[in-house]
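Data first, discussion second: the structure below is written as structure tokens.
A single protein chain has been omitted from the complex, and every remaining protein chain is retained in its original position.
On to subunit A.
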Amino acid sequence: MRQWAEYSLEDEGGRAKLVLKGPLLISTIGKLDRYLRTFEGEVAEIDLSQTTAIDTVGAWTVLRFAREREAEVTGATEQAKRLLKAVEEAESSADISPPLRLLRLRVPERVGELVLEFSVGARQIIAFMGQVVLCSLTLIRHPSRFRGKAFVRQLELVGVSSLAIIGLMSFLIGIVVAQQGAAQLRQFGAEIYTINLTGRLTLRELGVLMTAIMVAGRSGSAFAAQLGTMKLTEEIDAMRTIGVSPTEALIMPRILAAVFMMPLLGFYASVMAIIGGAFIAELTLGIPFLTFLQRIREVVPIHDVWVGLIKAPVFGLIVAVTGCYQGMQVQGNSEEVGLRTTMAVVQAIFMVIVLDAFFAVFFTEVGWA
């Protein structure tokens, strides 16, 4: 059991005397402090002679109560006196939480901020894109300043190390598409069209789209978190002062790696999806594996491959730019890193899907239906 500080009230010739007992420590004061806060009545003297130990919290409690009742503190040891003096000198009435504005001011303020943020954000992202473009022009003029090592490292992180997960995901998607497609097409006796469905859908849409989503989740978030942390620890400021442009050293390799890797990953994903489709077709539809692949060549027009390959680098660009942009916007604290990382992923996926819809309409219009 824990020992708590206690008190008793004594009457000494008409003067109320509060006698405190036991240790007045942070670990024992919990009850006494609450008693005293609800205590009613006059007290003229606080007697500490029966206390066994005291720390600053005990001293503070005594001091606060003595001040409130204008009581005199007696029986204090040397140490108690010292502590009382120390906490008295350190007393403060300042706020602990950051100042909070009135609700009726805060709401319109916040709305205004949101609107402004939107336009400021738009301007900032244009400025950011501008920096990237300028930087690429510089790099074209001075190719020796290109960070080859960082680029290769990012190629590995964005591309090579995601092969397994993207391959598995695509394989499974291929299975789902072929299986569900077959179930519907069977009603018309058109099961053989499962091959067209799987081949065209994955090469044209799903392969690249799912890859972009995966890369946004894996690499876009990593870009944002890493750059954000570097901003917090002033690494990016340090780079600038040395004359190293963060755009050149950090952002360009990441963007280029994503742009370069996305078509490869997208195509790889499509191939894996087709293999998944062929696999399930062999198992459930009785279409031999190799026949499935053979038929793909005949039924998928080559422009479907082009559609996928054209979209992929654009998606890669979007994912990398959003990730890097959000990372560079971090300031203040670690919570911001989390928020910005989330934003990077959400915005990247959203923009990729919106753009994908535009592409779908566009390519149909130009006759690549």
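The rule is simple: a residue touches a chain if its C-beta (ideal position, glycine included) is under 8 Å from a C-beta of that chain, and two chains touch if they have at least 3 such contacts; residues count from 1.
One rule holds in what follows: contacts and distances are computed from a predicted model.
Q: Select, from "ATP-binding cassette domain-containing protein", "Electron transfer flavoprotein subunit beta", "Phosphoribosylformylglycinamidine synthase subunit PurL" or "Sarcosine oxidase subunit delta", the UniProt-recorded name of the complex's unshown chain.
A: Protein name of the absent chain (UniProt record): "ATP-binding cassette domain-containing protein".
Q: Specify the residue from the set A:I26, A:V111, A:A183 or A:V354 that touches the hidden chain.
A: A:I26
Q: Using the touch definition from the top, which of A:A94, A:L114, A:A164 or A:A369 touches the missing chain?
A: The missing chain is touched by A:A94.
Q: Pick out which of A:A16, A:A53 or A:L157 touches the chain that's been left out of the picture.
A: A:A53
Q: Just checking the interface: what residues of subunit A touch the absent partner chain?
A: 2, 25-27, 29-31, 33-35, 37-38, 53, 55-57, 60-61, 64, 79, 82-83, 86-87, 89-99, 232, 331-335
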